[in-house]
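Removed: one protein chain of the complex. Kept in place: all other protein chains.
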Amino acid sequence: MRHRFLVPSLLLVALTACQALAGLPAPATPTPIRLPMGYIANVQFAPFYVALEKGYFAQEGIELSFDYSFETNGVQLVGAGQLPFALVSGEQVPLARAQGLPVVMIAQWYQRYPIAVFALAEKGIRTPPDLRGRKVGLPGFFGASYVGFKALLYASGLRDEEVEAVDLGGFTQVAAVKEGKVDAAVGYINNEPLVLRRAGFAVNVIDVADHTALVGNGILTNERTIRDDPDLVRRFLRAFLRGLRDTLRDPREAFEISKKYVEGLSGENEAAQWEVLQATLPLWQAEMPGRSDLRAWQEMVNVLVRMGQLKEPGDIGAMFTNAFVEELWPLVEQGR
Amino acid sequence: MSDRPILSAHRITHLYPTPRGEILALREVSLTLRPGEFVCLVGPSGCGKTTLLRILAGLLLPTRGEVWLREQPLRGPDRRVGIVFQKDSLLPWRTAMENVRLPLELGGWPPLEAMERAKELLEQVGLKGFEQAYPQELSGGMQRRVALARALAADPEILLLDEPFAALDAITRERLNEALVELWERQRKTVLMVTHDVQEAAWLADRVLIMSPRPGTIVAEIQIPFPRPRGADRWAHPAFLQTVWAIRQALGNGGG
Partner (left out) sequence: MLGKAAGWGIMGRSAIWLPRAGTVFLFVFLWSLLVRIGDYPPFILPGPERVAARLWALAAEGALWRHWWATAVEVGLGLGLGVTVGLALAYPLAHWRLFEQMMTPYLVASQAVPIIAVAPLLIIWFGPGLLARVLVSALVAFFPILVSAIAGFRQVPLEWRELFRSLQATRWQTFWKLEWPAALPVIFGGLKISATLSVIGAFVGELISADRGIGFLIKQGQGLYDTPLVFGGILLLASQALLLYGAISALEHRWVRR
């Protein structure tokens, strides 16, 4: 099991050697890569759809396929060396490393943590202190929603027992809020609040990223891939960054491309999904998209320790690397 | 002993529905039981003896004809008619005692009295000491004794026995027949016993009814003049042997 990646990488070395001799621009046999997305097909994955559609991955000799499964599975597959990459939320990295999974984030795609607390306007919940004594619904006591929610409480000086967290047992926050089962709920800022608004409700949103810096979603790999096959990392990341660049520059084009990959982007839902993409773009924007901030990692690890999910902070420096992004982005930005 | 019939069947005809049409099981069967009588019903297998018995017990309504219990037509099962089935019908989750007690429980007897009576009945059929045994712990003969005691528990006036000892070996069977006669002589119930054993019929009965093969009907009636008690020395009496011969003859003719 542990040696599974050794064989392909050896092959790759051999292939590269052959190419060098033959002087070919791209590998003759593309590397197949299955990418766990951690969510269902969605317009939020537009940069990947753009990169795939425009042949950026093909140019790097990568044959990309998407795997829309649970986030934890992706982390485990990458940690165990079964897959080279996965899309995951930042807090998964310290949690997984604490259990010995040698995973590393190589690009922090979401610069802002995308979690928010939202409530019907009539509840009068505008700032974190308004949550005191209220019932807040979560899709479960795990994942980005849970961490973002707790981080918001701690950043605002609230204690755990001051807000009643309710496990909704799945992504049913919109229904729970609409029916008044909870006073507020935790969701993705580019998803649930938009759905409620489009349904004609006045909604208040508390953006976690306004109150604390956490590490949002990004691309995960494992230590062995970085060590043994940094070129694969470079190729994969370059294709992604070019897709991200194009999406930020021309969202309309990215949306049109995404229609091919996501059901229900045209027709009655088109306007709503376009709104989702527009609400998502600001989460990606930065001077250097994909770069991680050490302070955000420290902040997040502190929250996890306080929540009791981590016993100790661990080696924060080993959780991520900016080396690839810093090398690649300037070139990508120049259109290369 | 009064001569007014206690149970009588009047021109019973019975049809069985089958996928290939109806089968005539019984044709115009009439018979009469007088109080205290021991009657045996003899016939070849498949002649409808069991069907007749179930009709007499009120478990089955005949297609045509009527059964009368004393002065009333029989419309369904009646506590005055007890039945011992051919197949083993003891309940395996009940002890011998509890099996015998069942009719009393169903009849609403007070538990203590029911227990006393069940114990007494088991003693009468020779099973003292086996009250707490489960059926599967008893021999075949003992199981039949329990079944007999159970049939007697509700104190029926008429006892219908459907080849009650058919599955037993000859010696056990003889012993049980002796026990049966002894019980009958003591309690003087009216007994109708189905058997296909001619000698058994001649030994036990006051009267033997002979049935023809299907469609079953009663083709002969033979009185057994032989005095009681009929011990093992019956075999030494020519009259007994003659009677056995006569029954066999009648069976043979009916079988045609």
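Letters A and B name the chains as they come in the text, with residue numbers starting at 1 for each one.
Note that a contact is a pair of C-beta atoms (placed from the backbone, for glycine too) under 8 Å apart; a residue touches a chain by one contact, two chains touch by 3 or more.
Everything numeric here is computed off the predicted structure, so don't read it as measured data.
Visitor: Among the chains you can see, which ones touch the chain that has been omitted?
Guide: A, B
Visitor: Taking the full complex into account, find the residue in A:Ala58, A:Val166, A:Val305 or A:Ala318 that is in contact with the omitted chain.
Guide: Residue touching the chain left out of view: A:Val166.
Visitor: I'm checking contacts with the chain that's been left out. Which of B:Arg4, B:Arg64, B:Arg79 or B:Lys128 qualifies?
Guide: Per the contact definition at the top, the residue touching the missing chain is B:Arg79.
Visitor: Return the single residue from B:Glu28, B:Glu66 or B:Glu105 that touches the missing chain.
Guide: Once the missing chain is taken into account, the touching residue is B:Glu105.
Visitor: Looking at the full complex, which residue from A:Gln76, A:Asn190, A:Ser258 or A:Thr280 touches the chain that isn't shown here?
Guide: With A:Gln76, A:Asn190, A:Ser258 or A:Thr280 as choices, the missing chain is touched by A:Gln76.
Visitor: What is the set of chain A residues that contact the non-displayed chain in the whole complex?
Guide: 1, 72, 75-76, 79-80, 95-96, 98-101, 140-143, 166-170, 172, 175-176, 181, 309
Visitor: For chain B, which residues lie in contact with the unshown chain of the complex?
Guide: Touch set of chain B with respect to the missing chain: 54, 57-59, 76-79, 81-83, 85, 87-89, 91-93, 102-103, 105-107, 132-134, 136-137, 154.
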